[in-house]
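A single protein chain has been omitted from the complex, and every remaining protein chain is retained in its original position.
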Amino acid sequence: MTATSSGHRGLVMEEPLLFEQDADGRTGVDLPDAEGRKPRLGGLERKARIGLPGLSEPQIVRHFTRLSQKNYAIDSGFYPLGSCTMKHNPRLNEKMVRLPGFSMAHPLQPQQTVQGCLELISTLAHWITTLTGMPGVAMSPAAGAHGELAGLMTIRAALTARGDARKTVLVPESAHGTNPATAALCDYKVESIPANERGRIDVDALKAAMSEDVAALMLTNPNTCGLFENEILEVADVLHDAGAFFYGDGANFNAIVGRVRPGDLGIDAMHLNLHKTFSTPHGGGGPGSGPVVLSEPLIPYAPLPYVVADGDGFRMVEHDDSGDSFGRLRSFHGQMGMFVRALAYMMSHGADGLRMVAEDAILNANYVMARLKDSYNVPFPGPCMHECLFDDHSLKDTGVTTLDIAKGMIDEGFHPMTMYFPLVVHGAMLIEPTETESKASVDQFCDTMLHLMERAQSGDADWFHEAPHLAPWRRLDETAAARRPVLTWKPEEEKGEAA
Amino acid sequence: MRYLPHTDADRQAMLGVIGAKTIDDLYIDVPRSALLDAPVDLPHHQGELAVERALSAMADKNLSGANAPFFVGCGAYRHHVPASVDSLIQRGEFLTSYTPYQPEVSQGTLQMLFEFQTMVAMLTGMDVANASMYDGASGTAEAVLMANRVTRRHRAVLSGGLHPHYRETVETYARYGDFEIASQNLDPDGVQDLADLIDENTSCVVVQTPDVMGRLRDLTVLAEACHAAGALLVAVVTEVVSLGLVKSPGEMGADIVVCEGQSLGNPMGFGGPYVGLFATRDKYVRQMPGRLVGQAHDSEDRRGWVLTLSTREQHIRREKATSNICTNSGLCALAFTIHLSLLGEAGFTGLARLNHEAAQRVAERLAGIDGVDVLNETYFNEFTLRLSRPAAEVVDALAERGVLGGVPLSRLAPDNDALKDLMVVAATEMTTDEELDALANALQEVLS
Partner (left out) sequence: MSDRLYSKDHEWIEMDADIGTIGVSDHAQEQLGDVVFVELPEIGRAVVQNEEAAVVESVKAASEVYSPVSGEVVEVNETLTDDPAQVNADPHGEGWFIRIRVDDMSQLEGLMNEEAYQEFLAELD
């Protein structure tokens, strides 16, 4: 790489931390003068300086613009992260959430003054229950994992109400890490169920694990290998016959929206990630929103608060007189900003368009699988759903790993796929193109992947080990970062003291 | 269908490569009885204009802080957000990127989060902060779980001044996580002592300042009592702007600080998404929940950032993780960071002062109305009134007059009769003299 005197490289700008651009007395806002009243703080006035940096507005705008330019994003390219559903985020959603009637409404205003907000939540709930074929939905969970928590707590409350103190939750070994973590948070013992040779849950193993101690099975369907659990109706029967509940992880709903309703599959509770299937932006890792749909027996135990139709209007139930609800999981009513975006998206697609979303999503994934399957090893034969899984068998003896392929993809201008997940295959590469990629874009991606495998098999391991070569940064040393964590910036004088 | 690029010819060509005749061949593993042949019973697709009209009609039904005199607080606040905040967070590279798992192509998000962590640590007076939680209430529950891990004890003491939503959230996590809670009731007549409730099984004391009635609390003595008993002090701040004027919880001895960060950069938005701030001491960092960004260097020795200490998290540790949390509030944390960096030291402390003075003006004016008592000795930008009538009725009557006057405490804690006549009133830099006139006049009318 050619060194430059500025440190910039063409359009890639070096950008110091905000704190390194600080000048005392500089600000990016102009505020009116204070009156100079005597404070009513009971002697608790802050005396110490906070240490916040002073910058002007143009410096701030340039700083964050430069930072943004160091990010890969859906807007700029193909982002095939399996299990994450990186689809296009429509800008209409953003426009709608900024309507002052939504953005400037306070969650504790009198309910008669926020009927439009309650109507929106109720309308979205109707879309969700209709698309899932489930009778109820709890809207408040803040994200997918929070929805899982709400679902499992609802199940535990229902079991407790019938005097049933079950202590075990079953989780397939291919599950997202949030599933066992959520079960543990609800004080359940987690038991792992193996996959069969077809990448699905082993129903015999499930039957063997069933007992009166099993509260629920948490199953992702389509599963994390990108496959539909074809024995799902039998799985539901096994659970229900033993008095257990069937929790569905709806992270992969994008494959079936409008074509299959979880309510027809025997599911009792399932969260949906609005930031996956329903296009609310990922925002660099959040915020999400995780409404959880519920079967009839679970509805009374749903979390607070919830919206009900009441005469001509709507009412938010914030306290539960019956004592059945398991309680509250957060402040206020839910991720309203995500609700507005998701409803704008659903209305745009409509019942007809949402079917096409699912169909084009699985078409793209199966197309990628078909084009790559002679080059990359497919551990479980298709058809797949909205994502396709490869293992690293084809890389054997090349000296190139799944991680190296991922870093090579960066040089080729693609965001890497999900790697090393699910854990049930070696060196997993999980590719989810989503329905918003054109054929030309998917073809270019496939051509690149074929080229990378050819390059790996031709003995070019050194190039891979050094990759990425062309990204704004070279490979970062995560080991050193974890051994000596530096988690905040400190002024020079403090660093000196610490050393 | 404007969001779908394929033409029918594309679809046919792709099916051909796959070796399938129809899309339904790809759904072969779905039980036939469960595969829908027709669209579900919902409206069909619509253009932008139609969707915009339908949603605008809903938005227009709301009274809001944009079109009414506004004094509502209790955990969410109406503040002015500079124009550049919203412009920058809508850059596609921030808006449409994912969790920065691939650091070489995610340095924008990572550097921003490192700056966020640093500023949160500065504000709270702590050593280290994570890359954000869902909101203040769930963050508080996570803080209690963390204190249980650190102390290996299983009993949390909750102050009566803790926002009831926060308290209920912690109680939910406790009921299902099998630990004990000792809660005080909210006492309108004074700040209660908590030291008596601490015993040898106590993992932490959770205390909010300013509390849900707006009262400030010196935590110093309580922190000493906690530490003497081997417990941690968890400090909760629902109005982060207060930290511009009030001593930080870290300075007063807190071990974990949780804040609701909505006030900076984020609209009230009818309750979410918000951003939970979570900070602690260095020695507890491995027991922290949530994502953390750390400094690193690349193979050419350039400084950069990576997600670090990930072995605490669910995607690696599964059932042994410190939390099940996966998503953070990345975009809200970005808005927070941009707003706070625009303010800087001078702007942030100045903003806090404007808030405090606005509240003083409102309190003084309302105190002169018959049937109104201001209960607070101390407050930052919200305070509590005792009214001569039940507060819920008064708030409704004010709303009929087009004024959003405050929060009746009975809405948050309907079982506590002592709160029936109490209303919490908030003011910020956005509160105008005209709004104050409208509230004072309407309140006078309602109470007379």
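Should a chain be cited, it is by its letter among A and B, assigned in written order, with residues numbered from 1 in that chain.
Just so we're on the same page, contacts are C-beta pairs under 8 Å (C-beta built on N, C-alpha and C of every residue); 3 or more make two chains touch, one makes a residue touch a chain.
Just so we're clear, the structure is a prediction, and the values are computed from it rather than from any experiment.
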Identify the visible chains that the left-out chain touches across the whole complex.
-> A, B
Sole touch to the unshown chain from B:V17, B:V221, B:I316 or B:A367: residue B:I316
Contact partner of the left-out chain, one of B:R2, B:R53, B:H80 or B:R286 | B:R286
Note that chain A touches the chain not displayed via residues 420, 478-479, 482-483
In the full complex, which bits of chain B touch the chain not displayed? Write them out.
-> 286, 310-311, 316-317, 320
